[in-house]
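Of the protein chains in this complex, all but one are displayed in their positions.
Up next, subunit A:
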Amino acid sequence: MRKTTLFTLDTPYREPLSICAAEFGAPDAPRSIAVVGSTRGNEIQQTFICAQLIERLSAAEERGLLAQDARILVIPSANPFSMNIGERFWPVDHTDINRMFPGYDAGETTQRIAAGLFEAVKDCDFGISLGSYYLPGDFLTHVRVTHANAISDESLQLADAFGFPYVVSRTPSSFDTTTLNYNWQVWNTHAFTVLAKETDTINQRTATYVQNGILRFMNAMGFVQSRSMGGSLAVHIDESDLVDVRSESAGGFFLRNVESGERVVEGQTLAVVADGFDGHVRETLRAPVTGYVFFSHTAPLINQYTIAFKLVPEVA
């Protein structure tokens, strides 16, 4: 493993921002894969997953288990600058680096950061980014493929190799055109976004589970010999198949009965919204279908019109 610096940016009053990568294999190897942990300062679990992945890949390298003709890049954080001061987005102007791809090296600051990262990873055959959702909450770990172009169909099939329970295909909306995942595909990289259960907290057990999935994928694509614990037979769904459960009539305390990943039956109480003044139940959120909790709001407070859960129906 070599630690390399992909990009640096001078900043006022602080050390320069550095985007660092763990690099395995020759820089000019014919096959390559990149894993990007975080582009936002609150993606701590994503950064942690990559840090441990570097440790596991280093151990594999010492034992001669990495392919000789391949290069692996792992970038735990493209935005340590925000993480170190507890900010999610770029602290100066609140722009999101993951809305700046492919970047522009003569443009605004976050466009330059995106360009610096993209330049280093755009020619990889495979790209994995560990993202987070715009709604805060927990997920059932899954891999998603945004349908950008013709390469996406093959990517969807390859995504099975992660062995996560769900492969989600997503129809891009206007903002997708500026994400890392989408732009990788424009450059003909097979791009996958892995959504881990947590974002701003570390869970070592689920971190290992996500690393196992990434190593399973790397094993299947011939980058590393790994016998990660067997994964799931993936179910393919479209993002539009998910059923939302929303707080329709009230805001208040959010008292939750279920976790992401749990099976729930139609009519089951998933959570209640309790009054912020006297605590009485204002609204009961029930499962409209039998299925699995795919996403769950986890904050203790909830506003009216908040998507509290997304369920995968058991029967299509």
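Note that in this section contacts are C-beta pairs under 8 Å (C-beta built on N, C-alpha and C of every residue); 3 or more make two chains touch, one makes a residue touch a chain; residues count from 1.
Rule of thumb we're sticking to: contacts and distances are computed from a predicted model.
For the chain that is left out, the UniProt protein name among "protein-glutamate methylesterase", "M14 family metallopeptidase", "Putative nitrate ABC transporter, ATP-binding protein" or "Isoquinoline 1-oxidoreductase, beta subunit" is "M14 family metallopeptidase".
Here the missing chain is touched by one residue of A:T109, A:N219 or A:Q268, and it is A:T109. The hidden chain makes contact, of the residues A:S38, A:S77, A:S129 or A:T178, with A:T178. Subunit A residues in contact with the hidden partner, per the touch definition given at the top, are 9-12, 88-89, 92-94, 99, 106-112, 134-136, 173-175, 177-178, 244, 246, 250-253, 276-277, 301-307.
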